[in-house]
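See structure below.
Every protein chain but one is kept in place in this view of the complex.
And then chain A:
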Amino acid sequence: MLRFLLLFSRQGKLRLQKWFTPVTEREKKKVIREMTLMVLARPPRSCNFLHWRDLKIVYKRYASLYFCCGLEDQDNELLTLEVLHRYVELLDKYFGNVCELDIIFNFEKAYFILDEFLMGGEILETSKTAVGIAMEEAETLQEVTPPPPPPPLTHTHGHLSLTHLPKYVNMFSVLFTDNGGVYE
């Protein structure tokens, strides 16, 4: 089973953290620090697996984001890489061309999608369609009682327009251009 899943940026900013076993806040901070230090220090094209304490670490970089998880000794590293990939696909399906900013501004959605996919560190549903349906059902449920529509974001902060983000590469456009180590 997975023990934790972390998403952090190349600058080491944490974007998402999911802990599948009880961990103290202090220990969490420590793991986060060690993971970011260790993973960000890896040269490009290194292998995606590491040993750390009694855990196996599997990480992969998608555009500007690192996806990193800790798993137990008997878990399958290759398949875990595909767990990460499937999660990226699900994010992409929901957001449409997902990028790091989507996850920053809609962090709660990123957690919800993860919940539809994993539970207690185990795979809950591998089918993209099934997870998609679950998310859509949720959307439909909320549309019955729509909240006040939010005004367009662009007026609030002229300089932070969500539409102009050249520095954030879309994860998937990078992802589908090659067949392996090129996300580095």
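Before moving on, here are some points about what is shown:
As a working rule, a contact is a pair of C-beta atoms (placed from the backbone, for glycine too) under 8 Å apart; a residue touches a chain by one contact, two chains touch by 3 or more; residues count from 1.
Here is the rule we go by: contacts and distances are computed from a predicted model.
Looking at the choices "AP-2 complex subunit alpha", "Phosphatidylinositol N-acetylglucosaminyltransferase protein", "Bile acid-CoA:amino acid N-acyltransferase" or "Origin recognition complex subunit 4", the name in the UniProt record of the chain not drawn here is "AP-2 complex subunit alpha".
Contact between chain A and the unshown chain involves residues 1, 14, 17, 22, 29-30, 43, 45-51, 54, 74, 76-79, 81-82, 85-86, 95-99, 102, 104-109, 111-112, 115, 119-120, 122-130, 134, 137-139, 141-143, 145-151, 153, 156-157, 160, 162-163, 179-181.
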